[in-house]
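This structure is in structure tokens; I'll ask about it shortly.
Apart from one protein chain that is not included, each protein chain of the complex appears where it belongs.
Entry: chain A
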Amino acid sequence: MKTKSENKFEFIHLDAEVLRDEKFEGEAIGFFKDAMLRFRKNRASVAAFIIILIIVVMSIFGPMINEYDYKQQNIQLALMPARIPVIEKLGIFDGVKTINVRKESIEEKYKDSLVKIVEEYKVRDVDMATIKIDMYKYKGVKDKYFWFGTDSLGRDQWTRLWRGSRISLIIAVLSMSVNIVVGVIYGAISGYYGGVVDLIMQRIIEVIGGIPLMVIVILFVLYYGPGIIPIAIALCLTGWIGMSRMIRAQFYKYKGMEYVLASRTLGATDRVLIFRHILPNAVGIIITMSALAIPSAIFSESFLAYIGLGLQAPEPSIGVLLSEGQQVLLEHPHLTIFPAFLISILMISFNLLGNGLRDAFDPTLRGQE
């Protein structure tokens, strides 16, 4: 039967065979892409990342830029002040040093190199004077430029500083990677299995964490000698504990979830559950923690150098340079100021980068420190 109303309706989709969703215009945004989008908006972190890149590049190529070697000694030119071309015209880093001398020796010894007499005074009837002299002219090497000066053995500070930062970074990255691997595995096992396993593993952590860090590190370094590998490993002895705690917390959070239960019912083994299904949730934390672990490793390395457990000569590291500089700080500040500046920049940049990464991977944490 045909009614009148029937004819009024038309099938509009009769021509098109299948109904389709509208295609997405943009690209699909995954977890990492999403995080990177947020990271790029954080200008401070991006700047920090660029600074770190520059320092890394300089630590690779810096020592090759000038003609000096990091261990080539030259006692004649020891403790030269910094002298940088172009900038020297501004009156800083121009190789001028202030010294106190007897007044009569100005005429004899410092006549050519004298820049300026700052003041004259008397000590027990001897005429003394504080004068500024051009050390490069005084030593007869006006054609040489030690950009950051030289140390007490006449080694070029610029070359040593970049080589030192290279070694500090190597130590930091080495110890960071070991910490991450050990911490992830330990935390995963402890968090996934729980119960007695967890109890025992946490007590072990308590004992290891209870011994003052410096004691273990000092003993370890004394035992195995102060090389790059022993120092890096010494920093791992307790460094993995923080990482393992974070990972354990993640496992506690995710192991009871339905998707894990579903996967287990389908016959997934423990290993698959741990590494395929639960661990990827912690990737953001792992990346953030690795960025934050590097400055603390650099700090610990410098700390060790300060208490006399630095790398063996002639190999420099930022810590070794700082502690060597500290000993002659008052007479030759240039040996301390450059490494101090570099380590400060490096630490600030890594901390900013870590904060930026954390905000990017987990926006709910933004603002909390």
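Structural remarks
Everything that follows uses one rule, which is that a contact is a pair of C-beta atoms (placed from the backbone, for glycine too) under 8 Å apart; a residue touches a chain by one contact, two chains touch by 3 or more; residues count from 1.
What we mean here is this: contacts and distances are computed from a predicted model.
The chain not displayed here is annotated in its UniProt record as "Oligopeptide transport system permease protein", chosen from "NADH-quinone oxidoreductase subunit NuoB", "Glutamyl-tRNA(Gln) amidotransferase subunit A", "Dipeptide ABC transporter ATP-binding protein" or "Oligopeptide transport system permease protein".
Remark: the omitted chain is touched by one listed residue; of A:Gly30, A:Gly91, A:Gly195 or A:Gly210 this is A:Gly210. Residues touching the missing chain, restricted to chain A, are 203, 206-207, 210-212, 214-215, 218-219, 222-223, 295, 299, 302-303, 306-308, 322, 325-326, 329-330, 333, 336, 340, 343-344, 347-348, 350-352, 355, 367-369 (touch as defined at the top).
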